[in-house]
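Working notes for the structure below.
For this depiction, one protein chain was excluded, whereas all remaining protein chains were kept in their positions.
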Amino acid sequence: MNENLLEVQDLKVYFKVRAGHVHAVDGVTFAVKPGEKVAIVGESGCGKSVTALSIMRLVAQPPGVYAGGNIFFENEDLLTLSERRMQKIRGGQIGIIFQDPMSCLNPTMTIGDQIAEGLRIHRKIDKKEARARATTLLEEVGIPAAKERYDSYPHQFSGGMRQRVMIAVALACNPKLLIADEPTTALDVTVQAQILEQISSICKEFGTALILITHDLGVVAGLSDRVIVMYAGKVIEEGETNEIFSNPRHPYTIGLLNSVPRLNEERQSELNTIEGAPPDLVKPPTGCPFMARCDFAKKICNEMPSFDPVVDQPTHHKACWVDVTDPNVQAYAERRRQARREAQIVAIDEAANVLQGE
Amino acid sequence: MGRYIIRRVIQAIPLLFLVSIAMFGLIHLMPGGPVGVFLNPHLSAEGRAAINARFGLNQPLPVQYVKWLLNTFQGNFGFSFVTNQSVTQVLGEHFPPTLELFSSALLLALIVAVFLGTVSGARQGSVLDYSVTTLSYFGISMPIFFLGLLAQEVFGIWLHALPVSGQSTAGIVFDPFNAAWDQLNHLILPMLILSITFIAGWSRYMRSSMVEVRKQDYIRTARAKGASTSSVLIHHALRNALIPLITVVAIDFGSIAGGAAITETVFAWPGMGQLFISSLEARDYPVLLSMLILGAVFVIIANLLADILYAIIDPRIRYS
Partner (left out) sequence: MDSSEQLNTTIFDDEEPIIELTSALVQKRRSQGRIIFDRFLSNRTAMIGAIFLILMLAICFLGPTITGHNNPDFLHLADGGGTFSPPSWQFPLGTDDVGRDQFARAMDGGQVSLIIGLSSMAISIVLGVVIGALAGYFGGIIDNILMRLTDVVLSVPLYLLLFVLSTVLTDHSPRSVIFLISIFGWTTMARLVRSEFIAQKEREYVMAARTIGAKNFRLMFRHILPNAAGPIIVNATLLVGNNIILESVLSFFGFGIQPPYATWGNMIAYGQGFMDTDALLVIIPGLLIFLTVLSFNLVGDGLRDALDPYMTER
């Protein structure tokens, strides 16, 4: 049938708050093939973590609500499964690593037992065998003296080590898909590379597909085959990593890549930022969510763009009406940028006058 | 960790001494002094002096204290003014009923509170949760003696279902089986009444502890492994939620002692609590002093045990 391991179709996940519903995930569609490594990038609050949790059906309901769409895993819609069936899939077929390894491990359980727990749930093995397997896993993720450290507790480990334990926990039963939600954000820079390397190699070894969620573009570049860019609960661009990095087509992606400071830039030059803030997700705009901050915006952007392939690149899709490679469009954008800068200067002057006048 | 235990034990000793000094001083401050019962107002000055000499009261206070302390270490707690028996004997007679009442109430309260707290914390916002919360509010707002009186009225007088006073039916000698049954019948009401306040308080605490724990990330991790809901609850949530409860129970030990005194009086249970009240009314100071200090020893040991238990159970403290 379908060669895709995971197919998310038009997923909508909302959260009930006093003022209404937060549209955290608002129509997300993407697919992952077996063994593929996909990165989902976006800023805080864009919905990437909620998407990950939704795949595992771990979103707390209430206040969360699965408001629409399907999540097909090996051709089964996860959103329609019974809780029991879902429990078999969690840990057994899909594993997940979270951001903060300290709070994610039970402080009153040995790390070995926490790994063995997954094994005993999904495989019919006894305590002894589970212990042996868990010890092996600890060795595989690079914990030294695994046999002795089996009986240690999470607080006795450093952050990097704990994350390795989390990896072992997630991959204990050899799942087909691993979701890593910002696995390195809470770690020191020096350790980050090691952990990413660990994830990468272990996925390669077992043929596990990987969804890596991050806001760090550097992490993306080194690790993933494909990139999905999310903004305000929607997917706005997607394609192979090299293609996205060398040839970004959505104004947001362009802004994102531009904002990374480069070593070869002039010193004393201003940092590039994307002005403004993400839209209110309780009353999301009906058109393109990025419109308010976009230099390329036109009237037609009031209608949500369709997710179309880029010219000559069938695997590269963007949700944007505009062709940013067109020199006319670029000139238009530059004009808008100028006008905005001037308006800002005027506004600052006015504010200064008001303050002085007080 | 052994060192931690030893350190805590050593810290408790000066506290015990301070308490004994304070209580000793207190008794001597009582109106009429510690031998007030013997002081007949018509007694002549020589008579008074004779009594004071007999009880060693003409010596300076610190000397009296040391003497008393030495006696205590040898197991001599003095003699009751009322019955002239040794205090140890008097206490010994009244101890078993209190032990029976106290331990059964404590056990019941622990089990029920943990159960109710866990269940209502796990099903936050459900009807069960609201009922448990409401009942616990009622439980902590109700004075024990009032509840006891009500229970006596309802179960004893109206329903005629349970005995309302004493530890056993007076005047009848049963065969062993029926004697045990009779004793059990008498235990039910006082045990229930004594435990209610603590069930109410502890289940609230357990509930909020449970709610806190369930919000933690490691619960999400456990679910992400595919663990069943009950497994997550018991092996992950409960384990962590029980730990803070230990301290609360230890702190409440002193209240249980006081509560026992009240309950015993209301239900005419022949234990230490009743002894305390009657000794107080009779100004039987040797007994009173010993009971006060015994009570303090009890509380201090309970706190000590709680600290040790905490250190054993929580790995973060055990290995640090």
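Going by the order they are written in, the chains are A and B; count residues from 1 in each one.
As a working rule, a contact is a pair of C-beta atoms (placed from the backbone, for glycine too) under 8 Å apart; a residue touches a chain by one contact, two chains touch by 3 or more.
Computed from a predicted structure; not experimentally measured.
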Tell me which residue among B:10, B:29 or B:170 touches the hidden chain in the full complex.
B:29
Using the definition of touch stated at the top, determine which of A:10, A:77, A:275 or A:349 touches the missing chain.
A:275
Name, in rising order, the residues on chain B that touch the hidden chain in the full complex.
14-15, 18-19, 22-23, 26, 29-31, 137-138, 140-146, 149-150, 153, 157, 254-255, 257-259, 261-262, 265, 276-277, 280, 283, 288, 291-292, 295-296, 298-300
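The rule is simple: only the chains that are shown with their structure count from here on.
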Centroid of chain A to centroid of chain B, CA atoms only: how many Å?
55
Chain A contacts chain B in the complex at 56, 58, 83, 87-92, 95-96, 98, 100, 103-109, 117-118, 121-122, 152-153, 155-156, 166, 169-170, 172
List the residues on chain B that touch chain A in their complex, please.
216-218, 220-229, 231, 235-236, 239-240, 243, 313-316, 319-320
